[in-house]
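A single protein chain has been omitted from the complex, and every remaining protein chain is retained in its original position.
Should a chain be cited, it is by its letter among A, B and C, assigned in written order, with residues numbered from 1 in that chain.
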Amino acid sequence: MKPYEIVTEPIDPQRYADYVLRPEAGAVTLFTGHVREWTRGIRTLFLAYEAYVPMAEKMLARIGGEIEEKWPGTKTAIAHRIGELQIGEIAVVIAVSSPHRRDAYEANEYAIERIKESVPVWKKEIWEDGTEWIGDQRKKPETEPAPE
Amino acid sequence: MKPYEIVTEPIDPQRYADYVLRPEAGAVTLFTGHVREWTRGIRTLFLAYEAYVPMAEKMLARIGGEIEEKWPGTKTAIAHRIGELQIGEIAVVIAVSSPHRRDAYEANEYAIERIKESVPVWKKEIWEDGTEWIGDQRKKPETEPAPE
Amino acid sequence: MITLYYFAGLREAAGKAQEDADLAGRTVAELTAWVSGKYPHLPLDGVRVAVNEEYALQEDVLQEGDTAALIPPVSGG
Partner (left out) sequence: MITLYYFAGLREAAGKAQEDADLAGRTVAELTAWVSGKYPHLPLDGVRVAVNEEYALQEDVLQEGDTAALIPPVSGG
């Protein structure tokens, strides 16, 4: 396991939580983004992610570095899965530990926001109505992301 | 497993994450509060929690109800462990799932704040300097909580 | 008769976890005064009272068979 990685196999979130835990950490936040079946009444049948893998891993590590600078004392691990995913499966995991809980929440949310704006990973979805769509998930259906 | 419980055995956080996951959930946040060894240079040797168990479980369930009202579509599970805990062990776990990530972060942080102000659980610590202390953790050492 | 519970530091200071007290018909404020009179050394600062596992108001009246608990400042999490 690398602390910042793109993986093709199912993600075990606990490994990332264990990785960031240290004796001086009082708080661990673990975020998992899952493939969602329903978005505004449209059913997702199939979903696959692709990435520009070396650049994506470099960007994940950079986000981790930004976090350790902004919230000193935190430790972070992030993984994103690519390939075909089933409903409910984990696409992304973010683990952050810190001495105090506030930092662990803030840093974790910062990570997912940064991933969504900068890490070269793309989602391809096939909807129940037959349409297929690649790219910025905020565009369809309407203004809501699917999945997280 | 109950969704809102006081337990005496080690906590497996994944069980609570699994409990809240549903096909319409795109995001799960999992918070774990751990026994921290060092707080402002003072070492914790021993830590035990006690609770007014039936009231504590009732308060945890109420916090879950508040969350489901404030953030519709979320699902929550919370457990607090009592008894003697070792450094690094989990004292509290909070799992929240929601269709969208923002709610999962906010609701999770709301839960820990509410627990810390209202749930009848008490911590007893023995510090390396020999002092013992029970009660509001914000009072010693100085203004900082230990552990989360 | 009501049952009164002591927790954490209050239990250690009172030297007991619970006792029965003849406080039915009295208010929560009167209960606290009764405890304070019986155990003058008890640190009651910031202590809340729960009646039947719910936080109670000072003016709430205790009923026969109630359980009341003295809740020192909590420190879970």
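Definition applied: contacts are C-beta pairs under 8 Å (C-beta built on N, C-alpha and C of every residue); 3 or more make two chains touch, one makes a residue touch a chain.
For clarity, every value in this text was computed on a predicted model and none was experimentally measured.
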For the full complex, contacts between the hidden chain and the displayed ones involve A
Among listed residues A:Ile11, A:Ala27, A:Ala77 or A:Val92, the absent chain is touched only by A:Val92
Touch assignment to the omitted chain, from A:Val20, A:Ala51, A:Ala77 or A:Ala107, lands on A:Ala51
Residues on subunit A facing the left-out chain by the touch rule are 33, 49-52, 54-56, 58, 80, 91-92, 112, 115-124, 134-137, 145, 148
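Criterion: only the chains that are shown with their structure count from here on.
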Reported most central chain by Cα centroids is B
Outermost chain relative to subunit C, judged by CA means, is A
Whole-angstrom distance, CA centroid of subunit A to CA centroid of subunit C, is 48
Subunit A to subunit B, mean C-alpha position gap in Å, rounds to 24
